[in-house]
Each structure stands twice: as C-alpha cells, then as structure tokens.
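Okay, structure first, notes after.
The other protein chains are all here in position, but one chain of the complex has been omitted.
Note that the chains are named A, B and C in the order they appear, and that numbering of residues resets to 1 at the start of each chain.
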Amino acid sequence: MSHWLRSRPASTDAMLAVFDDDATLRHALAFEAALARAEAAEELIEAEAAEAIDMLCARIVIDPAELANEAALAGTLAIPLVARLRKDLPESAAKALHKGATSQDLADCVLVLQIRAGHARLAADLGRVATALATLARRHAATPAIGRTLLQDALPIGFGLRIAQWQAGIVAATERLGREVESGAVLQFGGAAGTRAGLSDKADAVSARLAKALGLPDAPPWHARREGTAGIASALAILIGALGKMARDVSLLAQNGIGEAREPAVPGRGGSSAMAHKRNPTACQITLSAATRAPGLAAGILAGLTAAEQERGLGGWQAEGPALAELFLIAAGAAEAMAGVAEGLEVDEGAIARNLEAAGLGDDIGESEALAAALLGNGTR
Amino acid sequence: MSHWLRSRPASTDAMLAVFDDDATLRHALAFEAALARAEAAEELIEAEAAEAIDMLCARIVIDPAELANEAALAGTLAIPLVARLRKDLPESAAKALHKGATSQDLADCVLVLQIRAGHARLAADLGRVATALATLARRHAATPAIGRTLLQDALPIGFGLRIAQWQAGIVAATERLGREVESGAVLQFGGAAGTRAGLSDKADAVSARLAKALGLPDAPPWHARREGTAGIASALAILIGALGKMARDVSLLAQNGIGEAREPAVPGRGGSSAMAHKRNPTACQITLSAATRAPGLAAGILAGLTAAEQERGLGGWQAEGPALAELFLIAAGAAEAMAGVAEGLEVDEGAIARNLEAAGLGDDIGESEALAAALLGNGTR
Amino acid sequence: MSHWLRSRPASTDAMLAVFDDDATLRHALAFEAALARAEAAEELIEAEAAEAIDMLCARIVIDPAELANEAALAGTLAIPLVARLRKDLPESAAKALHKGATSQDLADCVLVLQIRAGHARLAADLGRVATALATLARRHAATPAIGRTLLQDALPIGFGLRIAQWQAGIVAATERLGREVESGAVLQFGGAAGTRAGLSDKADAVSARLAKALGLPDAPPWHARREGTAGIASALAILIGALGKMARDVSLLAQNGIGEAREPAVPGRGGSSAMAHKRNPTACQITLSAATRAPGLAAGILAGLTAAEQERGLGGWQAEGPALAELFLIAAGAAEAMAGVAEGLEVDEGAIARNLEAAGLGDDIGESEALAAALLGNGTR
Partner (left out) sequence: MSHWLRSRPASTDAMLAVFDDDATLRHALAFEAALARAEAAEELIEAEAAEAIDMLCARIVIDPAELANEAALAGTLAIPLVARLRKDLPESAAKALHKGATSQDLADCVLVLQIRAGHARLAADLGRVATALATLARRHAATPAIGRTLLQDALPIGFGLRIAQWQAGIVAATERLGREVESGAVLQFGGAAGTRAGLSDKADAVSARLAKALGLPDAPPWHARREGTAGIASALAILIGALGKMARDVSLLAQNGIGEAREPAVPGRGGSSAMAHKRNPTACQITLSAATRAPGLAAGILAGLTAAEQERGLGGWQAEGPALAELFLIAAGAAEAMAGVAEGLEVDEGAIARNLEAAGLGDDIGESEALAAALLGNGTR
C-alpha cells in the first residue's frame, strides 16, 4: 500500500523492516530452531533431529510471497511453514519439528519479538527528544513569555516551562511504554490448547530454555489473555498523544502573527507545490496525523480483549498484529519528527518579547524556573 | 509490513493493487495530464504544452521508492512529482504544468479515484454474498430451527429467516456505501487556498473538464470539509460489521454440540498446526478480525473532521488515506470470505432438527417465511 | 452523574428530557397501549381488554427509580413494567397485555422514538446555524482575507468562503443525519424470536397499526440487524465533527495576534476564575469537547454490529442506548453553542485587513464569491 508515500519520514523505513516479511520469517524460523534445541536438551527429541532443524532454519530460503499465499489459505503462517520445513528434513527430524507447539505459539512469539525490536528502535529517537527538550527547556526557563489557556493570552510563563511540560509528558509516556513492553512482551508457549501437553513432565524446562534462547522473559501461556498486548498498544497511543501535544504547540507557536518558534529548516522539506513562500510544519503534520490515528488503532486492540474466546479467540487476537505494527510505525515517524524539531527548534526571542508586551500582563513568571527544574529532574510528575 | 501473512485472503491482493504505489502514481499522472488538457481546452495554457505534459505523463517511468523518499521529505507527493516532470519538459510546458492546482488537489483526487476503484472491487464480492444468501434463505425459509436470544434457546424460527436477516443487513450496508461513495468521492480542485485563483474566469470550465476526464462528479472544493470521506469510512465500518454479524452467527452454528452449519471445506484451509482433526472457521476468523478493527479505523477518520483547520488542516486529512485503504482492504477480505461461505455453507438439517427437538419448544415458526420474503424482496428494512 | 456541570449549555436540558426516565416510561406505556389497540382492532384480543390497558397506561403512576431497580435485576425494562401493569388489570386484560411482543420490541421502539424526538430537537438549532452562517458568508464573501493552510499563511481568500465551507459541511451532515434517522428509526416488532409468532395470520396488520399509532415507519423486525442505529450514530459523529471544524476555526481566528473573529460576548460566559481580562471561547470549548468524544462513542456503537448474535445479541445492542443518548446530548450542546456563535460572530474587518497586508501576498481572492454562492446554493458539494 502506498499511502506512506504521503507522509513517511525516513525512520519508518527502519520500523517497516522490523515488521516486514523477512523479519517475520526470520523470527518464525528462530522459534522453530530454538524449540527444537530446547526439546533436545530436555531429551524430548533426538539431538540429531534438533541439529537438522537448526541448520535448516539457518539456511532455508523461502519466498515470502509464496508462503503468504499458503498462509492466507491456511489461516495461519505456521501450517505452511512447518510443512515446507518438513519436506527438507529427514523423517525423524520432520516428526520432531514444532513438537508441543501450536500456530499461535509461533505467531505470538514472532509478534513479541517484533514488539521488542520495535521498542528498541523507538527508544533512540525518544531519547533524542528527551535530551534536546531538556536542554531547550533549561535554556529558556527564565525567558518571560505569554502563557495561553483556551487559545487565549492568559498570564506570563517561563518559555522553558512549556517545553519542560512537553518533556515530562513524553518521558512519562516513554517509561510507561517500557514497563508495558517488559511485562507484556513475554514468551508464549502453550501448545494446542494451552496446556503444554505432550512434553512429559519437562514442559517447564522447555519453556525456560525457549524463552532464554529467544531473549524473552519466561511466562505461562497467555494465548487468550491479551491484556499485555492491550497495555502495549495503549502505551503507544499515549506516547503518540504526548508527542502530538508538543506538535500541536509548535504548530501554534509557528503561526504568522505569533511566530515564537518554528520547525528547523530542512532542505526539501515543508514546501508547497503552489506557494514558494511557505514553510510548512511538516514534522508537526506527521506527528499530528499519527495522533489523529492512534486512539482508534488502540481501540481496535482493546476490542480484541473480549473476542478472545476460550483457549484461542476467533478474530480478536488476529486483529492485533496489523494494528500494533501500525502503531509502532506511526510512533516511529512521530518520534523521529519530534526529535528533529526538538534538536533544531528555532526560537524567536524577539517575537516572544513582543507578544508578551502586547498582552500587557506584566512579566511575573512565578515559579516557572523551579517547576521546569522539578519536571526535568525526575522526568515524571 | 507482513502482518497480512497471517490472515490474507486472495482478494486482498487485488485491493492492495488499488492502493499501491503504482496505482497512486498512475492516478497522479492522470491528474496532471487531465488538468493540462482541460486548461489547454480553455486556452489557459498552450495546446503544445498540454500535449507535451500529456505525453510525458503517459510514458515517464518513475521509481516509486525513490519518489517516496522525496515525498516523505517534502511532506507531499506533488512537490517531487511535479519537479521530476518539469525536468523533462520544455520550459513553457514546465511552467504550464500543475497550473492552478495544489498538492492537496492531487492527493485528494488520487484518494477519490482509489476509493472508486476500491468500491468497484468490493461490489463484485458483495453481490455474490447477497445472491447466495438470498438463495440459501429461500431454501431454508420453512425449515423449523430453534431461535436463540442472548445465546440461549428462545423459540423456533425458520432457519432461512436468520439468513435473510444477514442478507438484509449486508444489502442495506452495501447500499449505504454506494450512496456515500457517489456523493463523497468527487473531484477536488481548489488551488492553493481553495479559491481557484489564477484561472481567469475559466475555473468552472476547467473543473468541469477535469472532472469529466477523471470520471468524477464535478464539485466545489472540499479540501477542509471532510464529511464525505468520513461518510465513506463509516459506511465501510458498518458494512464490515454487517459481514461480521454473519460470521459471528456462522461460527456459533459451527460449534461442536450445535453443528447446524459450517463453512465449506476448502483444501488447505482451516487446518491446525497441532490438531489434524480440526476444521477451523477461517473465513469467519478473517471477517471477525476485520470487524474488530473497523470501528477504531473509522473513529480515526471521524477524528480528522475537526483537525481540518482553515483552508487545509494539519494532521487530520493526512490521517485519512492509510485508514481508508486499510478499511477497503479488510472489507475486501471479509466480503470475499463471506462470499465463499454464503456460496458453500454446509447446512446440517439433521442437527437443526435435533437441536429443535432438544429445546422442546414446539415448531411454530410464526411468520418466518413471509418475513424472509419481505426482507429479501427489497433488501432493506 | 454531574460532569455535565462543567460544560452544559442550556439546550442539553431539553435533550436530557428526551432521554430521561419519564420519557422512557412514557414511550414504553405508549407502546403497550398501542399494541393492545392494534391487536383489538385485529380481533386478537378483546376490545375491553385493550381499553383497560389503554386507560391504565394513560393514568398509571410509576416511580422510575423503583422500576429501575427491578429492571436492573431483570436485565430489561419490559419484565417489571409488564408485571406492574398486570397487577392492576383484570385477568383477561392482564393476559392480553404485551401479546406477541418481547422485551426488545419495547426497548427498541422506545429508543427509536427517543431518536426521532432527539433529532427534532437538534433540527431547530442546526437550522439556526445554517441560516446564520449563510448570511455571514454572503456578507463577507468578497472581503479579502489571508487564507491559511497547515496553520501557515497561504494565499488570499474571500473571508466568506471559509464560512460557506463551514455551512456546507454542517448542512451536508444534517442531511445525512436526516436520511439515517428516516431509514433507521423504524418500528421494531418481532416477538420473542423475531418471527411474529402467535398472532394468527394478522401479524402484518398489527405491525402496520402499531407503526401508525407510534408515528413510525413500518418495517420487518431488525432486532439483531443494527446497521440502522449504527448509521444514525455515525451521522451524529460526522455532524459533531462538522460543527467541531467550525469551532476549531473560530477559536484559531480569535487568538491574540490574529483576532479576525470571536465568539459573541454573553454576560456571565467565558470568564476565568483567575484572570478577569480574559474572554474564553466557551462555545467553541463545548463543541470541541463534543468533537473529541464523538468518534469513540460512534466506535462503541459500530462495535455492537457484530455482537448481535443470532436472534438477539448479548451485549452489543444493549451498549447502543447510552452511547446514542450521549451523542444526541453532546450534539445538542454543540449545535446550540455554534448557533449562538453563528448568529453573533464578531468579525473584525480591520484585523482581517491588517493580517492580509502583513502576509504581503496581494488580494486576489480568485473565485471565492462564486464558490461561496455555489456552496450555499445547494448546501452540499
């Protein structure tokens, strides 16, 4: 689909790669290989079988498009993938492959690995935003500016206090996302009905080994208990909203007639196909567009919580993947866009002073400096 | 992004093509060519310039990925596209290109052309659903079955009445979608600030010619008035919900212990990677997953209505494209899935009779036949 | 609940009355009385029984709070209501009461009657908005003003063109709502399982009489086919979004440093508890708050489409009532607020001229006047 044509910042390429066919396939193969090794270590399958599986998963070349067609028909990726692998394995290894696992174990582990990779990608840009805003907030903490409430001049503030509020909101949202990813993006391994049947009394040990090999926290199966992914989705939407608040403010500050700050000039960015004189707040546009979309995307995932019937739901969890990927994608775009704005924001102290003067409400900025320092100090309220 | 791997029915390929890079580019070039021809016909630009533009648009080969990178930077597709075209045009034609138009004119016309193409794609499968359900409803109109309310046995119904209700809901939703597409997917042509400036007194005539060439109803500019696209999005969500209602019912009927109907068997479909005995309602899964996602996607577009500031909003309309494309994509998957189910539904009359008998509530199906006929007769309430 | 304390315009009192206990009870009693009369006219029950029911429904005094407690326990209003009525009726009339009907018939008819009453309430204020905006748009159609795209100065427009766009969006949304109410708010009469059993061959005639008595279009049962109410909910959300677009623009125009227009001064309105100098855009606040909430409320109703299992769903349609009432309530607040703004908007032509001058982009407003006239002419695109 080509709509990203219209508003794709560079960082979304990297995030697209986190969720693309290759990554999906790579994680899926890693799952099967790690499972086989874990089961061999627990003597549930032959060491030779595990080795054959491991080697095949490392070297097999699969056309994702072709596999996708089969997966679409089957309703799950695991079935055609396992079938393909079995074709290239000796009989005993073929039988040992995927032992004790089910389609959703594979699908959820892939999703969780992608969530962790997506989160790691986001972290860098979010760190840039936090650092740059802190610097900016400190620089302008004592600069008197007119504060505005309900889009009307209110009373003076330290210009940096507004920026410190952006920073605190984004940092708090970043921390929430970190917590949710840590507790929610964990191993899924339950087998066909979530009982870990068929693994003698070694299911716990296999689970622990599998988790370790995949770099995931071990956990009981959560196939039909989706509040972890819902928490991650909500945290992403809140993060995007916090970035959106900054973008909204920057775009308002950049208006003609206000002019207190604007996005940095980037060659080739923010022009108009009809008006050469314009400099559009393109980074804000990317972020506000993301903020318009995020609540609904999160709502779609929240709706899946209840559609998780019995041991595996029909429709609910299948709806999570695309929406989570989209949330990560637009979060990446917004984070990168706001990192650039935070690092290069053009503050016009003259305009700030003129607007304050025009308001005629003095220049008492109260405790702005102390509050900015307090907000930046711990990053949360 | 690869998440469609997990639940992509075949028809989504065709819908993906409606919204892919090639289609986007093709529509964009068609817009520029048609605009030039319209302006030449009104003697606003030279006939030669229009011819040069027209020919270039027909033959130019552009790498969508490269263009996308430039568009991402510029914040709009029109800027780099127009720049590329100008490089290959004689000076007078280069100057004539895109005359009186703005980025959003191009973007919205592309979107509207994709909406109409997407709607045409959907129509075929929706027609299949309606026809097959009508046949099925008539066949079973007089078959006594236990009706169920609040998931409990209630009183007998004609089995076909339930099916006629599915049909009526889907047909009504299809009609609403048709109306919304017809009134909302119209020409956008306003120029930089929506005033059609710079076209002497011939703007109306250019608009009429452009609309005709693109196969769109002519209309005043609607750049910052998005209730047309919001209406289309809502109608898509309602349609998906109506298909979802059918899928929910079929999946309930197919439960072990009920067994009154089930999805047709399709080789390779609905198996389980862990349980060879299972036949999963994969078509229902696709549709229910779509129905879980649709309300939130529509909400994201509804939210953009207000974020349409002044003559062109910042963030709101930019959020529409991806969400509309996604709605069409999941609608296509659901429509195709339910067309297959409607055409091949395996009805088990023995099970229907057994369940009715077990309920012990007689077999008075009231006016079921007449009501089914009435529902099928006009397709709407 | 008291949160309306914070942002309740006067008109919401009237809308609250449309959906309050008294109205609910009144409609419910009207349903039972009309049903009895219809069935007596078709000789399904005794004329005397119908008369007794009719008279009782006209004079009975019920404490809504007490009834509510019983209804809460029963899971439906009909059960305790019918039980109460039966206590005060002679035996034959008691038996005749509610014949052939079920709880949802009563609940849906009450909802539909409230929707129609709510729609009628809205219509008055929406008419005021449309008329006042048309006048305003015509008055300022030729006033050159700077147009703004992406919150930046773009090119000149006729100030009235922006207003005509508000008007066209609100009028189109009003028309959509009218269509959806007309087609979706229709009689629900199906009996326990939607088959109209137990009424000999006279169910059609009863339905026709009942519809006529209640002032509703007759229709086949739609108990588990909710796309009509979903269409109404979506249309309300779109209408609120169109009003929100106007509110967003007015609040931007009213900013210090822009000052081209602002809400009319109303004694007691828009002050600040801390800042005596402020005049807050309170009407815009009401409308923008409504616009923030509407998409999610509509999404909740869209989600219920699929949760309409078999002959009566579990959870889906029960979720509609509160959300629809809330949508009507916030729509009423927004419509009244914007009617006041449209009728009293304070336009500052001096500021408009100064801002245009400052932009330095000339004063060519293109076809603004003609476009405004076209938009106002038919009210839709």
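In the analysis below, contacts are C-beta pairs under 8 Å (C-beta built on N, C-alpha and C of every residue); 3 or more make two chains touch, one makes a residue touch a chain.
Computed from a predicted model, the values in this text were never measured in an experiment.
Engineer: Using the touch definition up top, pick the residue from C:89, C:168 or C:325 that touches the left-out chain.
Structural biologist: Answering carefully, the residue with contact to the hidden chain is C:325.
Engineer: So which of B:134, B:290, B:303 or B:325 would be touching the chain we can't see?
Structural biologist: Looking across B:134, B:290, B:303 or B:325, the contact with the absent chain belongs to B:303.
Engineer: For the full complex, which residue in A:181, A:210, A:254 or A:307 touches the chain that was left out?
Structural biologist: Answering carefully, the residue with contact to the hidden chain is A:307.
Engineer: Out of A:194, A:281, A:322 or A:340, which is the one that touches the chain we can't see?
Structural biologist: Checking the options A:194, A:281, A:322 or A:340, the one contacting the hidden chain is A:194.
Engineer: Taking the full complex into account, what residues of chain C touch the chain not shown?
Structural biologist: The missing chain touches chain C at positions 1-10, 12, 16, 19-25, 64, 67-79, 82, 98, 101-103, 106-107, 191-192, 244, 247, 251, 266, 268-275, 280-282, 284-301, 303-304, 307, 314-316, 318-319, 321-323, 325-326, 329.
Engineer: Residue-wise, where is chain B in contact with the chain that is not depicted?
Structural biologist: That gives, for chain B, the contact residues 146, 148-155, 251-252, 254-258, 272, 274-275, 277-281, 285, 295-296, 299, 303, 355, 358-359, 361.
Engineer: Using the touch rule from the top, list residues of chain A that touch the missing partner.
Structural biologist: On the side of chain A, residues 104, 147-151, 154-158, 161-162, 165, 168-169, 172-173, 176, 183, 186, 191-199, 203-204, 219-222, 224-228, 230-231, 234-235, 237-238, 241-242, 244-245, 247-249, 252, 288, 291-292, 294-296, 298-300, 302-303, 305-314, 364-368, 370-371, 374-375, 380-381 touch the unshown chain.
The criterion applied here is as follows: only the chains that are shown with their structure count from here on.
Engineer: Rounded to a whole Å, what is the gap between the Cα centroids of chain B and chain C?
Structural biologist: Averaging C-alpha atoms per chain gives centres 27 Å apart.
Engineer: Could you tell me which residues belong to chain A and also touch two or more other chains?
Structural biologist: Correct list: 251, 272, 274-275, 280-281, 285, 295-296, 299, 303.
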